[in-house]
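These notes are about the structure you will find just below.
The other protein chains are all here in position, but one chain of the complex has been omitted.
After this line comes chain A, so read on.
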Amino acid sequence: MLVDALRDDFVFGSKGVQFMPYTKYLMEKGFAHNFIAEAKPPTVTMPRIKALMTGSIPGFIDVVMNFNSPVLLEDNLIGQAKAAGKRVIFYGDDTWIKLFPKHFVEYDGTTSFFVPDFKEVDDNVTRHLDTVLKREDWDILILHYLGLDHIGHLTGPHSSLIGPKLKEMDYILKKIHISLLSKEKEASLPHLLVLCGDHGMSEAGGHGASSVEEVSTPLLLISSAFHRKMGNLQPPKHVQQTDLAATLAVGLGLPIPKNSVGSILYPVVEKRTMREQLRFLHLNSVQLSRLLQENVPMYEKDPGFQQFKVSEKLHGNWIKLYLEGNNSEVLLNLGKKVLKQYLDALKTLSMSLSKQVAQYDMYSMMVGAIIVLEITILLLLSTPKALCQNAAFEIPLSSSSFSLLFYLMVLILSAVHVIICTSAERTCFLCSISWLMAVGVMMLISALLCVIVALLTKTFENVRPSAQNLAASSSGWSELDLLILFGTLGHVLSLGASSFIEEEHQTWYFLINTLCLALGHEVFRNHFLGKDLDHNLAVEQNIKKNAKNVLQYKNDYVDVPETSKIYKASSSMELLPKVYEKWLQLASPWFILICCRLLRTLNQTGVQWAHRLDFGHWLTSSDHKIELSVLTCLSLIMIFVLVQRRCSSVSKVAMALGLLGVFCYRAAIGNVLLPWQRDRKSISKGIIEARFVYVFVLGILFTGIKDLLKSQIIFADVSIKSLGLWDIYNGLVLLAALLLRPHNLPVLVFSLLIQAVMTKFIWKPLKHDAAQVTIMHYWFGQAFFYFQGNSNNIATLDISAGFVGLESFIEVPALFLTVFATYIGPILWAIHLLSFLSSENNRSSAISHASFCYALICSIPVSAYIILVTSLRYHLFIWSVFSPKLLYEGVHLFITATICVFFIVMDQTNLIKP
């Protein structure tokens, strides 16, 4: 019987005396062994259940073995019980059902979502109790009561609601105990009733952290098998929560879960015969020492392991004596000695295993964070210069690298390095690499620092003119700039909360929606008011004229039918398309908004709403194969229509054949149906089809690169270069079409569609500058990363993309394909940015602006996140939420770096030419 948030003083303290009389009576009469079990943080229900059932410390072995899969795959008590043929019944919190979906013969879950309810949740558990207790067809019954936790969240541990709830729990305990006692008369084996809490309750009523109130929970084992020790009630002993798993396993005759770090609760087996006691302890210590061997490389030197070896030897001697029939004092004394030795060994083993949990290589982490921070500061400092007209900024590298500061810094850092490496006990990454590398790192740090100092002094020298510039520029900030600034800031800040990382897609969807609305506003204003009305307020004289202008404007497009009638005779052919274009332009942000809303329903990602049904699941279910085939076909046709506008004629054919190949590939591996193939054919791996597509991808890419080289070597005009870039873009689109799962093809279509619409109706007519366009591309790229079903959780990674067209697992191509398939959104948008900017002839230095902005906008969140994670390394969700996100960010940064290098190469070709 597990009572959520049962704090130790609710049972052992004054509240227990007052509200839990029966439990008190049991303890006084000696029916029960009572302990205070210490829960390790995170004191949240799910990890606690894992700890109780596996005996391991979640966040350590758990995470290394398997990134938070919802089903508990680790060796655990319930699984062992099921394997041993025991029938387990469960009522209570549905977290258990998520963890153990197929283990219970009977269950009824109550959801813990709605906190204000503290009566229904418990009644839903208790209503089963009467019937179940009468039945004989179960071996283990687990009850999880949530009401107390809800009361705690709502009103805190001192509320008046706690008392009645505890009374209710006491009554239930009494009911179960009495019925068990009455059953026991018939049964051969005694029953065991365990009352425990999963975590405590802080003084405010919450839980999750590691205060004393939150980690101490009561643990009561009640059974008639325990010998009564009448009289003085001893204060409860402090034990670990993980000890319960080992104890229960021994008690039920099951193997101890493999990753359990707990040691058996000795008082429980105290009254067994010496042989049994020793056997139990031996079992436990063998299991612990195995775990130690797996996790610690130098396990022979561990004191716990040595003690275990000694006690095993002694145990052998004892057995020998015992089998010889020696029954004297010697045997008893030796037995006691072995026992003591075993208990010590267990204690040390358990300790050294638990200590493994958190060991961070702080030194290396700090060095890495400092480098990242310095580079970001450098980028930020050079922003005003880099974004000015000539887009050139110099880094005072040579002058600063010979300064005194630089040498001083290198010396100090090297000294620090030597001191740390010689004194550190633990292994440290920076100390293990060769000293030459380490010195290189030190020099990098100090060089960057010197550059920053030099830049800072330079800016302070020119502070007066630049201040004026700033004042001038800040007044000219449009709503869009403000939105971009605050959006970036808000996103960076949101990375500090684990929920926002889990639901990061919401942040991006929200931001691009707002961006679209802002664009809509801009387009609207641009059209209905023009520049005149803004102007008119400054120049008040022109009011009447402007009124006329506005009126004229109105005439132009509001009354389309009337005016067009008038103009039809003269210039209908000229006017009408213009009018339509205006309306299309006005509608385009709304169209993009609708596209985004549709894409949202395609893949439901994140954590909180991941269980919601989405369109993608509907499509992939086997009943809807025909719909999926039609959709795939339509999407491929749409992709061709959208892409072919910018293709050269050769690559147009290649594109068409390639898209046909994609469909054939999907048909071959059985995702979609070909129209003539009604019945289910044998499913192949589709290697030939996939390679067929690869040939065309490579062909298109090759054409593009050839064009680029041509433009560089023979000084051809810019159009060849942009044609080459578009060809590269198209090749990547084809590759994406091959790698995306068929239900995700609409994502690609909408991405191309939105790019086309934005280019035609928003970026070109509104004349956004390169920085704005870059940041919009970045935002959309991020949003499309989530639209295609990714999240910050490793579980959503689509590994199957790495096997497309490969016979077996080959590491490099598989890795490349997987990374590309995961980051299709950001990559395609970035390449589109490059192609778009290079096809705009009039923009000088646009590409260098764009690459700078792209690097800056990507590096700000990453560096902020690295610092955040370093400071939050003891957070509850560090392994389940923060580290996968760090992994994603790292790969994203790598891709960004590659893209920026590509940008710079493209820009360089531009510079060489004149």
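Methods note: a contact is a pair of C-beta atoms (placed from the backbone, for glycine too) under 8 Å apart; a residue touches a chain by one contact, two chains touch by 3 or more; residues count from 1.
Heads up, the rule we're going with is that contacts and distances are computed from a predicted model.
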Candidate names "Phosphatidylinositol glycan anchor biosynthesis class F", "Mediator of RNA polymerase II transcription subunit 18", "UDP-arabinopyranose mutase" or "Auxin-responsive protein"; UniProt protein name, chain not shown: "Phosphatidylinositol glycan anchor biosynthesis class F"
Residue of A:D122, A:D243 or A:E503 touching the missing chain in the full complex: A:E503
Hidden partner chain, touching residue among A:V17, A:I433, A:L485 or A:I594: A:I594
Chain not shown: contacting residue from A:T383, A:N513, A:S839 or A:S883: A:N513
For chain A, residues in touch with the removed chain: 113-116, 153, 497-500, 502-503, 506, 509-510, 513-514, 517, 525, 528-529, 533-534, 537-538, 540, 543, 547, 550-551, 554, 558-559, 593-594, 596-597, 600, 606, 608
